[in-house]
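One structure, as structure tokens, below. Some questions next.
With one protein chain held back, the other chains of the complex are shown just where they sit.
Should a chain be cited, it is by its letter among A and B, assigned in written order, with residues numbered from 1 in that chain.
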Amino acid sequence: MIQAIFRKEFFKIRLLTLFTLAAHIAVLLFIYVSTRRLFILDHPEVVWYRVLHLGRIHYGLLKYIPLISGILIACFQFLPEMLGERFRLSLHLPVSPAFVALSHLVVGITVYCIMALVDLCGLGLITGLFFPWQGIEISLLTALPWTMAGAGAYLGMALALLEPDFRLKAVNLIIGAGVTGLYLQNVDPGAYGPSLVLLIVPLLLMMPAILLPVLRFRYRRVG
Amino acid sequence: MHPVIHVDHLCHRYGSRYIYKDLNFALAPGKIYGLLGKNGVGKTTLIKILMGFLRPVSGRCTVFGEDCHALTPAVRARIGLLFEGHVAYEFMSIRQIEKFYAPFYPNWDKRIYYRMVDKLKLSPGHLIRQMSCGQRSQVVLGLLMAQQPELLLLDDYSIGLDAGYRRLFLDEMREYLNLGNRTVFLTSHVIQDMEDFVDEVIFLERGGRLMTTSLEQFKNRFACYRLKVSNGNGTPGIPQGMKREEILSACPMLENIEIHQDYWDLFTFATGRELAGALNTRNLPGNLLEPVNLSLEDAFIGYTGRY
Partner (left out) sequence: MNRNARAIYSILIILVSAVYLPLLYDNLFMDEVEKTHLFYSPVSRDFILKEKIVGKVPEAAKGFAFDHHSNLAYLKADGTYVSRKTFERHLPFIYYKNMEILGVLPITLNGQTFDKRTIKAQRRVLELKARELTDRYPGVPFYPLLESNPGQARLVFPENRFRMTDTQMEFINADANIVDRVLTEMYTHALEKKGFVFPARSLNGKFTVLKPFDEGVFIVDHNFHVFHVKRVDDTPLIVKTPILPDLKIRVIKVSENKEKNYYGMALSGDGHLFLLGYDNYGLIPMPLAGYDPDRMDAKLIFNPLYCTAVYSDDTIIRAVAMDKNFVPIKTFVHTMSRAGITGAGKARNVLFPFTLTLGTTLSSGYVTVRIVPGTIWSLVGMGLCVLLFTGGTKIYTG
């Protein structure tokens, strides 16, 4: 049964996801080109000093890309479900609403994680072409909170889209924005390092929290 | 025998507007019920409440003995639900949508589905969003039938369908129902379709007044009598300036009055003689009543009113 939901979701969002993935790759290519240019304009040791020591990173463009992707994936997934309240079709299936909600989420999160992985691997590869592994390490540590922000954006957007009451939709958007903002502070590269594990907690909380708007959508007047 | 659906003292409102204050009815298994009512009386609301998509202010509804707002997956597997507008996942193709639903229903028979959709003569990869309303309705109906549910809830199955598709829909339903032990609860605006299809009709009126009767009984008992309006030259008839309420209070057996320029149509379950007698006591010419032939649609409009 879960396979049926996975198939449905993957099929629904496949094209738009591919476009988004293409956009990610385009951004990574741009980062590659601009990083390469840094080394054309200056000696490598000077670029290393600026990037590794002064923190003037060469991949700043990537900061908000996961956030945008997270929002888009949630929209691709749940906007069609909200159109004409089609989500009722899945909620009427002879399985619990929690099963329906969480299996939908698993698909979205999986797709998002694939994109995030592409970002991180791409960043690692590009950095590795020009910097020692210490540079790769710090760039991944810097980009990881941004990918967590994207996951927060996906979950926050899903929370908002699935909520039937427009007032609570606004509240859920604020929650999503709030959680996402935790990962996007302007700090030195790698500064999030020690807190990353703890900062997974809000994301973990958002997944079961999705049940509340789904139950409200399903039963209208929950309580 | 336990009712398939049981509604007990149901009360629901939107804001301060009450849809029903004390709705009660029960549906026996193995019959076809048509829920009739004007726009906005709460037909779709009732379906939503029965399926647990809406929680009523008070009252209790059960389906297969379970509370509507807590239908277990096992019970939901026995219910085929058609959402108003033949709502379906339109991004899927004919083949994909069958593959999506099949694993959820233990009695799923894909042959029934394909028997329906093959008639469309479309490729299995044809997307639902590329279909017309009628074609989509066929796919949705096929999905419902393939599920082989014991209870079919069809919310306004006729919306967007032309006469041909509506006829096809009903024909398929009849074949399906012949297999026995199936109950159908449908709502529709197209009254004439009900004529050869529905066993019982439930009239739902604004405020929640309900009348349940067999279609046969309704057709036989509900009648229309026409009384001309007097033109003021001494011809007998309803006096000019007569108020509707006066006749209604004189004749409590009247369900509805439709006022036309030259005549009034009086609708009642009572006999012509009873009505004439009541009119005569108010010095109205009851003997001039002319019976009017009614189609089912005329009778429905006569019962519920034109507006």
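Everything that follows uses one rule, which is that contacts are C-beta pairs under 8 Å (C-beta built on N, C-alpha and C of every residue); 3 or more make two chains touch, one makes a residue touch a chain.
Since this is a predicted model, take the numbers as computed values, not measurements.
Put simply, the hidden chain is in touch with A once you look at the whole complex. In the complete complex, the residue from A:Val27, A:Ile68, A:Met82 or A:Leu212 that touches the missing chain is A:Leu212. Against the chain not displayed here, chain A makes contact via residues 43-49, 52-53, 96, 98, 129-132, 134-135, 137-138, 141, 171, 174-175, 178-179, 181-182, 185, 187-195, 198-199, 202, 205-206, 208-209, 211-212, 215, 222-223.
Keep this in mind: only the chains that are shown with their structure count from here on.
Mean C-alpha position of chain A lies 48 Å from that of chain B.
By the touch rule above, chain A contacts chain B in their complex via residues 1, 3-5, 7-8, 11-12, 80, 84-86, 88-89, 91-96, 218-222.
Chain contact summary for the complex, chain B toward chain A: residues 48, 51-55, 69, 73-77, 81, 83, 85, 87-89, 91-92, 96, 99-105.
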